[in-house]
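One chain of protein is taken out of this complex; the other chains stay put.
Order of writing sets the chain letters: A, B, C, D and E. Residues in each chain are counted from 1.
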Amino acid sequence: MRIRVVNPNTTRAMTETIEQCAKAVAGHGTLLDAVTSEMGPASIESHYDEALSVPGLLAAIRRGEQEGVEGYVIACFGDPGLDAARELACGPVIGIAEAAMQTASHLGRGFSVVTTLNRTVGSTEDLAQRYGMERFCRGVHACEIPVLALDTDPDARKIVTEACRAAAETDRSDAIVLGCAGMADLCSHIRDEIGVPVIDGVAAATLTVQSMLTLGVRKSGRGEFAMPPAKPYAGLLRPFGV
Amino acid sequence: MRIRVVNPNTTRAMTETIEQCAKAVAGHGTLLDAVTSEMGPASIESHYDEALSVPGLLAAIRRGEQEGVEGYVIACFGDPGLDAARELACGPVIGIAEAAMQTASHLGRGFSVVTTLNRTVGSTEDLAQRYGMERFCRGVHACEIPVLALDTDPDARKIVTEACRAAAETDRSDAIVLGCAGMADLCSHIRDEIGVPVIDGVAAATLTVQSMLTLGVRKSGRGEFAMPPAKPYAGLLRPFGV
Amino acid sequence: MRIRVVNPNTTRAMTETIEQCAKAVAGHGTLLDAVTSEMGPASIESHYDEALSVPGLLAAIRRGEQEGVEGYVIACFGDPGLDAARELACGPVIGIAEAAMQTASHLGRGFSVVTTLNRTVGSTEDLAQRYGMERFCRGVHACEIPVLALDTDPDARKIVTEACRAAAETDRSDAIVLGCAGMADLCSHIRDEIGVPVIDGVAAATLTVQSMLTLGVRKSGRGEFAMPPAKPYAGLLRPFGV
Amino acid sequence: MRIRVVNPNTTRAMTETIEQCAKAVAGHGTLLDAVTSEMGPASIESHYDEALSVPGLLAAIRRGEQEGVEGYVIACFGDPGLDAARELACGPVIGIAEAAMQTASHLGRGFSVVTTLNRTVGSTEDLAQRYGMERFCRGVHACEIPVLALDTDPDARKIVTEACRAAAETDRSDAIVLGCAGMADLCSHIRDEIGVPVIDGVAAATLTVQSMLTLGVRKSGRGEFAMPPAKPYAGLLRPFGV
Amino acid sequence: MRIRVVNPNTTRAMTETIEQCAKAVAGHGTLLDAVTSEMGPASIESHYDEALSVPGLLAAIRRGEQEGVEGYVIACFGDPGLDAARELACGPVIGIAEAAMQTASHLGRGFSVVTTLNRTVGSTEDLAQRYGMERFCRGVHACEIPVLALDTDPDARKIVTEACRAAAETDRSDAIVLGCAGMADLCSHIRDEIGVPVIDGVAAATLTVQSMLTLGVRKSGRGEFAMPPAKPYAGLLRPFGV
Partner (left out) sequence: MRIRVVNPNTTRAMTETIEQCAKAVAGHGTLLDAVTSEMGPASIESHYDEALSVPGLLAAIRRGEQEGVEGYVIACFGDPGLDAARELACGPVIGIAEAAMQTASHLGRGFSVVTTLNRTVGSTEDLAQRYGMERFCRGVHACEIPVLALDTDPDARKIVTEACRAAAETDRSDAIVLGCAGMADLCSHIRDEIGVPVIDGVAAATLTVQSMLTLGVRKSGRGEFAMPPAKPYAGLLRPFGV
């Protein structure tokens, strides 16, 4: 089983953290690696960043298909490019938001999401609706720390932990979902501190991909998610066409 | 990791099939067994049957907790007693309907469910709504075979396969979800026949429990799903009280 | 017209209160009695209690059918076993939550529910959704008094009254729905105190059953709510089978 | 208990039929009469008709309040003027659509509505949504008979009966709701013919008003449904102002 | 292009303000006038007022059709009589609430509505649902100023401005929608004061009608919105019939 975790931002240090968290949960028979996107933003904190992370992500999926990768995790909580990636890949492609939210839905009546910047709250609510998780998502809370500061700001761990504690209290939630791949390594620390289940999407999505490969399910190859029709592409993106 | 699959009907032959399907996907470090409920109906085909399968299921969960079981699968597509079981258990309890529907939601825009009797169609629609899977569930179809006839009727395999093929066509679905634990052993056969992904909830739920144990998440112990308050029980059900 | 109110917990004192409230509203031609379940929990305060109240409730319905009862009220605000009871009975079976919520929906834009323990809030929200009353249900509030303490705690009446007053204010509601059969006898007292309509489900459901009998409607006998198929039952619940 | 049924169209013959159907279900202590609106359309078959039936209806409510009427039924399936009538009246005002749909919701998973003209189908769907009955309303079907022809067309009874039979079959419904007050007298005939429960809103609403009076609930007198503020009215409608 | 703005209350001074706001945005080729309803309430502040404003509105539409008017604005935020007016008119009829809400939906994730009296909040929420704007409408806030006092109360401008500022803050909205035609002339003042986009429905609806006329779309003339069937009307409303 070959699984690849794609970090769709271009910050390699973050990919390393993500890879460790994914490997920590992968099963014995699973070959897992993580790759960094080769084009796009250093971090994803706006609709603009997210839109422009997608070409790099799709290039990584195309390369993965050539290399025999069987399943993919998209390691950004906006799940950028998920539908397009599913067109390209033969096996499962799972976003960390969908995996984290679904996992949290099994833990009780509802969860809270704790994310980085306030400007991403609306997108997270959109994702909850898209995945049918609206009725479980009791609130989305920002701690106003930029993505890359999660690693460099000495207070980040404390601020995120307190935001999680406050969210669980305010929303009367049964679980916390971490709203950024860059928070993956904080997961067990926060869980221990606040006494409420905390879900990191990188780990959750890795296990979801692994489960789908174990079940042997692959997309049907017809309809909306069939391979996209070949056609000319122009400009910088010409390499994406045929 | 100790996982127990509980068959909430009282037909042992069905438990054996279920156990094989669950073991076929469980990971190397997982100790998995399946148990048959000790009280209740021989099969679950009505609201009445389902309601009366719950005491036996809950007895099985209570015994599991005493024996150190860490996670449970409820192996009936109505997910009977799920909320009550979650109050009793410290670890994850997953129904096969929720696991199958969530897994199928990753395979495209929507799935069809193929179930046994027409009278269970409404309940399945309720479950789709409960789990936020309404927008993915494009149709529920009965093949009008009683649960226990799945094993004994020589035409069952063919009838179920054709019902799955027709459902995928009618609903323009990206996947089929098998709507009865008794169909678990037909899964790969149907998939090969119809060329569309087919999800068996027993396998899907087993992997979901295993993933949750790997993630180390346990319910928070407070709120709606805390252990129920101890109190007297009367009559036949006195053993369930304190 | 023979109507039976079934108290699905096993506390006879509560049945007496319920019977009085039901009889106070029943019409002249109506023969009404209330029965106490013979098996299950002394009070219903968890998913576990509720699940285990159902066999006793269903036994009471079966006996009622033999005795010529024409319609039933399920006198617990969780409406336990409603679908299964409808399979067994030829005439109407009404839960007190559905009757109370529908009645309250005629009084303006929305109502608040005041219930006993916090852990039942989620179930009440589920019921509002199930009955299509989501858009009318503006809030569910617990007063953290256990069911049986409603009768014994000298402060209970005051605490419930104040919870109702606060709920109407906070939610800007047009009516209060009492979220427990054990509050039935407080109804007129609270209404007088807070100056807002207050609905007790026992009375509302009794009148709903009576109205349905007057209309002469009986279930169609086919489809999802037809009599459940006969089959063997095992263990303690063997008497429920055939 | 004084209940008044208001026929908001100006056809007296239809009021007589309605009055008979209402009286047939009213309890012994209930004084019930039916009145015909004094201004507006001869029948209600468009948004235009419905809008213009409201002043006459409101005049009838105002007169009722002066005469000590305690509760009202609005006997047109569009429930015209319901909110405005609730502002004017101290006691309950119930539309026949809301009463019929809620009653039908207790009979199983869903109902079909059979109405007169195709152009009223959309309004009926709106009402189902407004009352939270969307999930129970499985279809709305027109039989393309104008309202007043229900009484005069010799084939009307047969056409409506067959439309009801077909609707129950197509929608797999557990009950039929008659979508016009002018069908009230066909109710038991159709029920006998098709073997499915049939609900007439005139009878259902009469019983709902009677139940609310028995419960002693009256609107709170504050907020959205308080008496409208007095103010000048101009033109033909000057008599409606102060 | 002939567009008519109908003020459905009978206060001429308000019509003048409305006309100015509409003319300020109309294009060069557009002939626009505003008319005052000839019957009904001096202002619309209740369900009762709204219901009784409709006959005057419909009379104005009928006269407009005779005079060759091509499109209409209904200049009251309750959008009274919209469906009936659409039956009568051949060209577009647009309510100021639908136009304002749709325009605001393009400005970000959501808007707040600031209205006059608290008792109109519920109706505004209904309109948001009717137009599919529920997910954009983040809150409806009353400033408790009667409609006609908007012009006469020297503090009105300040109170409305502060209510708008507070609403944007509380709801974290991207725009404010003014919830009364009588606020039309405050629009640019408030926008300048609070630094958030503010939408006046009179201007928005005028532009929407003008756009629809430019597109050349007219209703299809069949189905629900076809001309209502001719029939006798009685009493004061006899002139509305045939």
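Assume a contact is a pair of C-beta atoms (placed from the backbone, for glycine too) under 8 Å apart; a residue touches a chain by one contact, two chains touch by 3 or more.
All of these numbers come straight from a predicted model, not from anything done at the bench.
Annotation: of A:Gly27, A:Pro55 or A:Gly201, A:Pro55 touches the absent chain (contact as defined above). From the options A:Thr10, A:Gln102 or A:Thr206, the residue with contact to the unseen chain in the full assembly is A:Thr10.
Across the entire complex, the residue among E:Ser105, E:Ser123 or E:Thr161 in touch with the chain not shown is E:Ser105.
Within the entire complex, the positions of subunit A that touch the omitted partner chain are 10, 37-43, 45-52, 54-56, 58, 81, 83-84, 86-88, 118-123, 126, 129-130, 146, 223-224, 226, 228-229, 231-238, 240-241.
Mapped onto subunit E, contacts with the missing chain fall at residues 25, 27-29, 86, 92, 94, 98, 102-103, 105-109, 131-136, 172, 174-175, 188, 191, 195-200, 203-204, 207-208, 210-212, 214-221, 223-225.
The definition used in the following text is that only the chains that are shown with their structure count from here on.
For the touching copies subunit C and subunit D, the fraction of interface residue numbers used by both exceeds half; the interface is of the same-residue type. With angles rounded to a multiple of 5, the C-alpha fit of subunit C against subunit E returns 120 degrees of rotation. When every chain is represented by the mean of its C-alpha atoms, the one lying closest to the mean of all protein C-alpha atoms is C.
Rounded to whole angstrom units, the spacing between the C-alpha centres of subunit A and subunit B is 28. Distance from the subunit A centre to the subunit C centre is 44 Å, each centre being the mean of its Cα atoms. With touch defined as above, residues shared between interfaces to two or more other chains in subunit D number as follows: 86, 109, 223-225.
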